[in-house]
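Only a single protein chain was left out; the remaining protein chains are all shown in position.
To keep things simple, chains are lettered A, B and C as they appear, and every chain counts its residues starting from 1.
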């Protein structure tokens, strides 16, 4: 983000972020919603239009940059975090975003992802997790559930899935959040939060692929099942969920359990209270594992946000410090430095 | 491991595992100890010599296979887990070991590592973590501490390090342990435990590089400092450490804290009791983060061991099931299957 | 073109026809085309197909870039290409018409769904006025048919949801085409019944749509004539229609059976190679192990591990994936382990044209590795040839203990042709010895082909280490010795060269010497055959040969080249084979290059032939 924002100048609208390209996703694809929400939130961030950059790999979701009227680079499969890293380190004043899929980021791009997290590079990584390879027409992905039947696993896949938030936490990401393509308000909020985080921001979007994995998240988005299937994380609030707000999540040792608030035994006071800013990653790790546990609701929201200096700042600061100490580099002096001798 | 072991046949000694190659590590390198302990433990595992295979990438530690008189493959940088995966899936009856370094496994090989963990491939991965690139003569690695001055970071590195056990847990590894090159007995025990685990076994060895990072672990290995710097994890035992066994680790919420057992307030009963077999990965995650915390002792031992079907078993089982259902494949029938027609 | 009468309609006999089915990605054009091909093949025509679809999954309805096409060329004599230009275009909407009319011959037939020519679709297709109403199509025979409404009407009693009703309109079109070409409905009806055995409404819908289309042709006055294409005179045998990717998959399974080795595939999905993975993963009961790896590097690395373990190890990919596999390919060649790398070429560079064809990767296959790193390179010439070349690649890899790259391309991989199925006992066994005798074992010992012994883990007494550092010849110890390195570099090159002793010589079609040879490689065979046949018909004297072995070349290639005054090398690239030919034989070959993401057009090659022969085109 630019250091100085001339607020007068920045009067942007959704339209300013719509490129002249037809959007080519399948009708009904969850990607449309992400695009729409991004285009809603971006004008409000106080960042100059020309300072936004979208970097992508390959996949349906990776075509995102073409549809945003910002600077954009549609790269190669899996490498978006690495490309974005170079750009951000070279140009720390830009707001650099990565759109990526579960194959792009979790399969071929896994290494760049975990290293971007580790280094705390100030990137905003939006994972469109549809638990399938869309663009290559329906193979299971590293986030597909075990036993999934797809074109490349006609008898069911044998792989255990990654849980992206778990992997992000294992890689020390400083901002980890999750949202739903269908919950447009929440999606907008999460995009804003990611934008505002200083450091690597990992946002997992549960995104429906209507063609190859339709209904993967219907439990979380259908009115009927939603209240009992997900839990909305709110900072400072106890972990309550259920159609009648009558269930809660309590810690038993370090294991979360669901309790009935009407059982006469448990009350709101027993519940885990969410703290987004908890320095310890353990809390977020617990949330993350709730996802995998069929007995537990799936958490949606900001799992964690902590602040520590970013890599790109660090690079700039080091250059600043060394230059302050040594003076700005003088090429002539450099050439003639070291053991020299004269030939007359 | 072979299904049936003819115990009569397997009477192996350390010597049987020493190859005819001179060992070419620097004098004093921690790698020697790992080699020696492996050569001590292997004859006792009840596995046929010809069924052991070592796969490695590139690095000082990756030269390990040359020194073992087993089958061995010295591959390319970072790819050992992937090569080993292919071998293990093709030949599940073999005992497949990976020797690797912190550059090899955590930097270029990060993706293969996390995927091998995720899939629970029955590999034994021994990470020689010397927190430096040895073979390329001393650059910082992804496990080097921030601010490290090396040839490629003359003003101090800006990267935050990975904690390998954290990353392994973030990738759902089923066996995670840590040991020290200098503690030969413990090292042997951990090698044995890794060998016996059915599933991916990740063993981090704190290994001293005498040339480029000498003393990286001296706090943990020097008689004086060791008792207060590390804590030995023992299944079913409370977490006690200190020169006089007077310190313990207690849980505060889900955060571990050190307590003084002589303070009149705390007793052994307050302490966290280690459970290697805890189904939840949260406990191990807490241990793992104790490593990064200067106020806490560094845990050594088995962080976690859980059992779930391995990938290689799964592949074999699926082939078995499909074959049982469809009958063994008949090439002639396959060729003539589908929509055929006759031309007379 | 003979004529006859049936039901009051004239029947014209044609030699061959090219049909294009085109519509939205969701219109089921690929299915329609496949059904039409199957029935046509079943009737005994020879044929060749070319699916052509966008890289979007379901591009928005009605857009130009969303058009999905299926081209089919069938005839009563041998058919080698999907056809340069189309005779009949079935266009389900204005965009499909716009995109494909360019390639329709003068006076060609257009059958279009007139219901779809509404204002919205016309605008999406960037038509200023309705081409069915203005005179822009006056050069063609246009038959507007209200396919949607007729289908809706026909299906009203099947109990299908409205969405499914309109979806069936492709079967109406198919039925109409069956009528037009005098083909029976039965094969398709049978397929429908089997496929949807549990969904009666769908069976009802498809059947009604198909029949309505057929009877529409029969009953309306629209069409004055029908067409009939006589059976081709194909060799006696059992046939099926096969695509290149399927043939590759089955060929690999055959190689596994013929060698007695278990098959292992380590792969990562990538268009247009993924279908090989799909096919192989179905054949678990053949003991096939398929690993969908985390990336291409893991795909090939796992195959190297499996090869070390004694499997017939395969990795499959396309251009950008092959690029990622280069380092590991170098490892395999240093380890001297057998490995088959199947590369289905697509339009490059980079992501390029992922769903289009191109002979893009010959140079990469030859030279795309660090150091002196020769591997064997072979190529398939047609969909069914993929079967044989997959076996051949396996045989070479196993015999010489080297990586072999098999090049196919998007066109032959997705295209299909009738294949005379061979019997297993007609296929040559692949001899493989895995070493078990510990006596005098040296890991880098050499047999008469310079191949080293394959000793797999689990074999007692043969424990040994291999690796990517230079190895001492015979002993396999790590060696930095200067002379040994020089020797090993030469041995690795010689091993590939030695294959010349087992691969077949190049066969020249036509005169064995003369003024002009047209020399192609791989998937351009069909286009070149048609071009040469056409040139000959026009009185030109031209010979033809197609390379399937590129590294090494057939032993007699130099001699063949020396027998002709001129050599044209048509390639679907900038001249990659031409480079290698000039390098190895110092002959000034004449290049003919197109990079359009499509198979070469025969007529353009014919024109080139005529030009080179000095306008002897009559």
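In this section, a residue touches a chain if its C-beta (ideal position, glycine included) is under 8 Å from a C-beta of that chain, and two chains touch if they have at least 3 such contacts.
Predicted, not measured: the structure shown is a model, and the values here were computed from it.
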item	value
Absent-chain contact - pick from A:60, A:83 or A:194	A:83
Touch criterion as defined above, residue of B:136, B:188, B:218 or B:313 at the omitted chain	B:136
Full-complex contact with the absent chain, from C:244, C:476 or C:597	C:597
Chain not shown, touching residues in subunit C	54-55, 65, 318-320, 322-324, 326-327, 330-331, 333-334, 347-356, 358, 360-361, 363-364, 366-373, 467-470, 480, 482-483, 485-486, 489-490, 492-493, 573-574, 579-580, 582-584, 586-588, 594-598
Touch residues of subunit B, complete complex, unshown partner	22-27, 58, 60, 74, 76-78, 103, 107-108, 110, 133-137, 139-140, 142, 151-155, 157, 159, 211-212
Subunit A residues touching the omitted chain (full complex)	19, 21, 48-51, 53, 55, 58, 65-66, 68-76, 79, 82-91, 93-94, 111-112, 115, 315, 318-319, 322-323, 325-329, 331-332, 334-336, 338-344
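In this section, only the chains that are shown with their structure count from here on.
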item	value
Subunit B and subunit C, separation of their C-alpha mean positions in angstrom	45
Distance from the mean Cα position of subunit B to that of subunit A, given in whole angstrom	29
Gap in Å, rounded to a whole number, between the CA centres of subunit C and subunit A	40
Multi-partner residues of subunit C (each touching 2 or more other chains)	284, 294-295
Residue list for subunit A, restricted to those that touch at least two other chains	107-108, 110, 142, 155, 159
